[in-house]
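The complex appears here without one of its protein chains, the remainder shown in place.
Moving on, here comes chain A:
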Amino acid sequence: MSSLSLSEKEAIILENDSDPQRILNMLIAIQYASEEGYIDEETAKLVADRLHLSQARVYEILSFYAILKTEPQARYVLKICNSTPCLFTGGDRLAELLEMILEVPEGQPTPDGLFMYHSIPCIGACDQGPVIKIKDTVFGKLTEAKVYQLIDDLQSGRYQEL
């Protein structure tokens, strides 16, 4: 049920030379390109097949690495850095704030499927804390007002590319 067509997925695999060493490159690229933001069974099977790996091997990888998901994600997954440099410069308030704005607990999508938020460790933007990351984009030096603005902007479709 992935939003990517078979040929789009195959193109990503070929771009990586169908090289089992680059299985993570492929899985991440496919996941980020798909709207639901996860690797479904069909895709896992396809990757296993093209790389001549067992499906069990692919699932072992999917479950080991935190970035890879096996469940559909919300349209915008807001990742909050919870490592100490960010946490102690205001990051501790982000989860609470998002819960207030979005009215769902951490890790649960909003009823419209638009938002979800959860904590992750350091993303290498520690000098900009507190931060939220959506896909490859980091929103840093957040304040309460900026978080409200960000949600508004996302809702009104300002960040289509994300």
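One rule holds in what follows: a contact is a pair of C-beta atoms (placed from the backbone, for glycine too) under 8 Å apart; a residue touches a chain by one contact, two chains touch by 3 or more; residues count from 1.
Here is the rule we use: contacts and distances are computed from a predicted model.
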For this session: Just go with whichever of "Copper-containing nitrite reductase", "Molybdopterin synthase catalytic subunit", "Ribose ABC transporter substrate-binding protein RbsB" or "NADH-quinone oxidoreductase subunit F" UniProt uses as the name of the absent chain.
Result: "NADH-quinone oxidoreductase subunit F"
For this session: For the chain that's not shown, point to the residue among A:N25, A:Q73 or A:Q108 touching it.
Result: A:N25
For this session: Can you list, in ascending order, the chain A residues touching the missing chain?
Result: 19-25, 27-28, 32, 51, 53, 60-61, 64-68, 82-85, 87-89, 120-129, 133, 136
